[in-house]
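A short worksheet on the structure shown next.
Only one protein chain is missing from this complex, and each of the others stays in its spot.
Let's turn to chain A:
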Amino acid sequence: MAQNQRPASILDTLGEEIVRIITPVSICMLMVVILVSILSLDDSSSSSAMPTIATIAYSETGSDSSWDKFMGALLNSLVFVAVVTAVTFILVLLFYLRCTKFLKIYLGFSAFVVLAFMGGEIALFLFEKFSFPIDCVTFLVILYNFAVVGVLAVFISKMAILVTQAYLVVIGMLVAYWFTLLPEWTTWVLLVAMALYDLAAVLLPVGPLRLLVELAISRDEDIPALVYEARPVAHHDSGSRDGVVRRRVWSERRNVLHDSGGDVNSNAILSGNAGSNLNSGVVLSVASGHNDTRLAGAEEGRVVEANAELSAPLIDRRMNDNMHRQEEDDTSENLLLEGIGLGSTGAIKLGLGDFIFYSVLVGRAAMYDFMTVYACYLAIVAGLGVTLMLLAFYQKALPALPVSIMLGVLFYLLTRLLLEVFVVQCSMNLVMF
């Protein structure tokens, strides 16, 4: 019988994978821009002193000179990055001491705080703004439901994919909105500082994130963290019929690991049979002996698709903690993962920290004008594309922040300083737009 299959073009596979990661990033950015434009306060009132960790060194007031503001922002960012570094090192230590249970509980707790308290506050802002007549009983019930199901989505490794992805995007959006409430100069310098920190922490051999990932690989465990994993794309090779499944054995990965220690570039080869999802998990858990962590890890990352043959390099995942609470000081850490890596199915994983900082950049741009929003959005997506290409090229975990943030900041400055003048003049003289 004639096989009437188009050979899968690169648009189908690579394009689909990229779209599956850019879509949630775009949705998160869009929601933050909407929130910012709805709830935007005047500049004077927003820079009222909010005692946060990011403004602990210097609180920006409207009357300081630009140089003062810049130095103050620099000081704030240095403090923030120092705190983040310290917390990440603590995280590495805890992971080294195998306190995975504690980390998971902390993860759930911080997700609960973000969803319930931050989400509740933002909902209250919105209700106040629109004078929406909701009563406290209904509000509390809905908020409670929302928060608890969110914690379950983050905690449970096998929740519905759409629900988990939606909740991760919402958590990213909520945290990003709170970051946009920082004073302006501090936000921008903080973004640049975090991009540089990300670069250092992932690529330097002494960087905490690199250490964490190498630990995770050498133990073949999963780091409990907030990571967005895109749905794996089913590849249809031109030579395969619909029922044929091609599979390879899972065990090669472990062998390579044992031989080469923490070698980053070992290969994980997946079996393509839909039914062997559980099988591979069982093989791993029996073989390694870390029963609960392994099974959790196997369930979480190692989903398998029918008709797929993917040979994906081993994941390096990175982690980053961000401290940013205003009121709830003790509950001030999220286990956010920054950076981009490949899941063991070849599906792309993007840390929630990246979602957050991209959205902060675009949200801050929205506070100026929508022109800067468009420019920064394009810059960030371009940066993300570049990072994905580099990821495919180097096949190890890469920091997803630097390229996008640098491009975004550059485009923001160029738009604000140069493009705006041009566009406004043209529009006023009815030349363009």
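As a working rule, contacts are C-beta pairs under 8 Å (C-beta built on N, C-alpha and C of every residue); 3 or more make two chains touch, one makes a residue touch a chain; residues count from 1.
We take it that contacts and distances are computed from a predicted model.
**Student:** Name the absent chain as its UniProt record does, using one of the following: "Aminotransferase class I/classII large domain-containing protein", "BRCA1-associated ATM activator 1 isoform X3", "Gamma-secretase subunit PEN-2" or "Serine/threonine-protein phosphatase 2A 55 kDa regulatory subunit B".
**Tutor:** "Gamma-secretase subunit PEN-2"
**Student:** Of A:R20, A:K104 or A:R231, which residue touches the hidden chain?
**Tutor:** Counting the whole complex, the residue in contact with the absent chain is A:R231.
**Student:** Who touches the missing chain here, A:V19, A:I90 or A:V141?
**Tutor:** For the chain that is not drawn, the touching residue is A:V141.
**Student:** Determine which one of A:I34, A:A160, A:L378 or A:L410 touches the chain that has been left out.
**Tutor:** A:A160
**Student:** Contacts of chain A with the missing chain: which residues?
**Tutor:** Here the touching residues of chain A are 48-50, 120-121, 124-125, 127-128, 131-139, 141, 144-146, 148-149, 152, 158-163, 231-232, 243-245, 247, 271, 273-279, 282, 303-306, 326-327.
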